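As you look at this complex, bear in mind that one protein chain is not there, while each of the others sits in place.
Coming up: subunit A.
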Amino acid sequence: MAKSVNQKPLPLVALSTGFVLLWLFLAAFPFIWTAWGSFKVEADFFSRTDWMNALTGPATEAQTGSRFTGDGYYGAWIEQGFWKAVVNSTIVVFCVVTISLTFGTLGGYALARSGFKYTFWLLIAALIFRAMPHVTLVSGYLLPFFEMNIWGYLPTTIIVLVAINQPFTLWMLHSFFLTIPKDLDESAMVDGCTRFQAFRLAVIPVMWPGVVTTGLFSFLLAYNDFTVTSMLLSQENQTMIPKINSFLGSTQQEGKVMYAVAAAVSAMAPLFVLVMVFQRQIVSGLTAGAVKG
């Protein structure tokens, strides 16, 4: 009996491994294709003669003398000022995450610990606002923003993004706080803490996975948002996503579309890094409360 009892039959192992590999390939293909192609010229990446040109790059070699070129990146970042969009994105994302986490933890904690019935209705109201399409909110905001002369600035966009994001953060953190036993803050208060100290010293340290997970979702919302940023920001204040879109809008000019490809790859890279760094917290955050009673 050398074989362990847990050993699965070989065909099953082969099938499931094959399936996972296939899925992985399908999921990763667009990203890899784009990342590889971003170092080619337009004639290769969008070649009409042979799709293999995007991989081998004969036109790239003919035009630049090398099989890979950074022209797309140079054009996007320097010529077209994509770096400014990166700075803007950073500001917007940082502010949105910080503000919504601050309100979210405080509000979620208060709602989780309050014994009153209105908490339920507050959360339901939050859910309804969250369920609305973003664009309906934006169209309502547009006119007042023009009239108040605050259209096109980053702070305006940050406020709108926080408003859209807040219900979700509140929900998510609220349910995290519910999984933390009340005894914890109560014993902290008896031990000599004020309500706020109990929150800061006893509850928040236990909450990190929840805060990180919620923070990541807020980050993704602000980072990937197109509806709000494209309508509320002026040309010079654009964040990355509307900027990439504006590159795509100018495909008539030779090479411009490669700027979009390069910029898209640039926008993707930080997301990979982020998920890698926080993967442990994210996993424990996503599953928290699922197993422990």
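In this text, contacts are C-beta pairs under 8 Å (C-beta built on N, C-alpha and C of every residue); 3 or more make two chains touch, one makes a residue touch a chain; residues count from 1.
Heads up, the rule we're going with is that contacts and distances are computed from a predicted model.
Visitor: I want to check something: the complex is missing a chain, and I'd like its UniProt protein name from "sn-glycerol-3-phosphate ABC transporter ATP-binding protein UgpC", "Large terminal subunit of phenylpropionate dioxygenase", "Heme exporter protein C" or "Beta-ketoacyl-[acyl-carrier-protein] synthase family protein".
Guide: From the choices "sn-glycerol-3-phosphate ABC transporter ATP-binding protein UgpC", "Large terminal subunit of phenylpropionate dioxygenase", "Heme exporter protein C" or "Beta-ketoacyl-[acyl-carrier-protein] synthase family protein", the unshown chain carries the UniProt name "sn-glycerol-3-phosphate ABC transporter ATP-binding protein UgpC".
Visitor: Write down which of A:L184, A:L220 or A:L248 is the residue touching the left-out chain.
Guide: A:L184
Visitor: Of the residues A:T119, A:Q197 or A:S284, which one touches the chain left out of the display?
Guide: Reading the full complex, the residue touching the unseen chain is A:Q197.
Visitor: Since one chain isn't shown, list which residues of subunit A touch it in the complete complex.
Guide: Its contact residues with the unshown chain are 181, 183-184, 186-194, 197, 201-202, 205-206.
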